[in-house]
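For this depiction, one protein chain was excluded, whereas all remaining protein chains were kept in their positions.
Naming follows writing order (A, B and C), and every chain is counted from residue 1.
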Amino acid sequence: MIRVAVQPAAIDVGAEFDLHDAGGHGASASFIGRVRGDGDLTELFLEHHPAMTEAGLGDLAHAAADRWQLAALTLIHRVGAMAPGDTIVLVLASSPHRSGALAACEFLIDRLKTDVMLWKRETFADGRVAWVEARAGDEVRAERWNQ
Amino acid sequence: MIRVAVQPAAIDVGAEFDLHDAGGHGASASFIGRVRGDGDLTELFLEHHPAMTEAGLGDLAHAAADRWQLAALTLIHRVGAMAPGDTIVLVLASSPHRSGALAACEFLIDRLKTDVMLWKRETFADGRVAWVEARAGDEVRAERWNQ
Amino acid sequence: MALNLAYFAWVRDRMGVADEVVELPADIADLTALLTWLAGRDERGALAFAEPQRIRAAIDGVMMGPGAPLADAREVALFPPVTGG
Partner (left out) sequence: MALNLAYFAWVRDRMGVADEVVELPADIADLTALLTWLAGRDERGALAFAEPQRIRAAIDGVMMGPGAPLADAREVALFPPVTGG
């Protein structure tokens, strides 16, 4: 089962785990990314492209499911306005053995930082607003998976 | 917060996530291992050493927390008799950024398969009982972390 | 040639609009030429596209490199490197 979603609503991590785990897979790896409140951040806004963002996540999900023969995969990205502590992204990958689940999880979080149309904008307590700059290290991590 | 447990009781994954996530960490990675029902397996029994198993898990947990500067770590291994679908092991690692959480999670699951005093015994529908043999690949995966 | 342009993140902020339809001169054949043309067209274009190496593009929903031809393109999306996850 592959489940991909781009949603403005809060990600219900517990419900997603339950849905994903219905198969009782041998090994499940997850990654959860949350909004950090560093430097008096008050809002994180995630901009997306209505069609291309979901298509990009879907492409990554299918690539991972094929490469590691996954039994189940959940890939959910929140968009719009979020507060510190909110879950931005949830990756859940399951396979009979641990290596595939762990590798797929890491691949997905690395690649969605460089391949999917999403942009972060930060608003701080003093009113300052800034678009987050892409990090060179993210490109390096994402590139590893092509080797 | 480091939480390590060796327990005969079922692992309550949702409750452990809630406990672990109380800090609202930037990045959380998890690994869940479950009993697979391959080949008509009816019971998986995990034998442990009362003192050394928990000490071994504790040593690994502290090594990971130090190496990746983790904000929180949960490492729970079930022992005794289990049925297909039951959770054997739960690893939860959190850090401000994704790389530490993901690496710690993988390190812990790799190393606990070679460094911690636990032994699996399988019982099948036809009454056959067999101790699981250690796999050479597990040694190779565990050894990577010393490089 | 009429072309739909869509802008995202700070490219949209600097252009002041989320999308527009432009009438492209016949000699603008690829993405690099399009960015140069937009940067020279007006002040907001100069602000948004002064550093073309910081711009990424998709043609009709597919990510493309700077040399990609515009022939038959219906929509070009222009945006900074992505920062999701």
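Here, a contact is a pair of C-beta atoms (placed from the backbone, for glycine too) under 8 Å apart; a residue touches a chain by one contact, two chains touch by 3 or more.
What you see is a predicted model; the values in this text were computed from it and never measured.
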item	value
Interface partners of the hidden chain - shown chains only, full complex considered	B
Absent-chain contact - pick from B:M1, B:A81 or B:A134	B:A134
Residue of B:A29, B:M82 or B:L112 touching the missing chain in the full complex	B:L112
Residue numbers in chain B that touch the chain omitted from display	33, 46-49, 51-52, 55, 77, 88-89, 109, 112-121, 131-134
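The rule is short, and it goes like this: only the chains that are shown with their structure count from here on.
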item	value
Fewest hops from chain B to chain C - one hop per pair of touching chains	2
Separation of mean Cα positions, chain C and chain B [Å, integer]	49
For chain A paired with chain C, centre-to-centre distance based on mean C-alpha positions, whole Å	27
Whole-Å gap between the CA centroids of chain A and chain B	24
Overlap residues in chain A, where contacts from two or more other chains coincide	33, 109
Per-residue multi-chain contacts in chain C, two or more chains	85
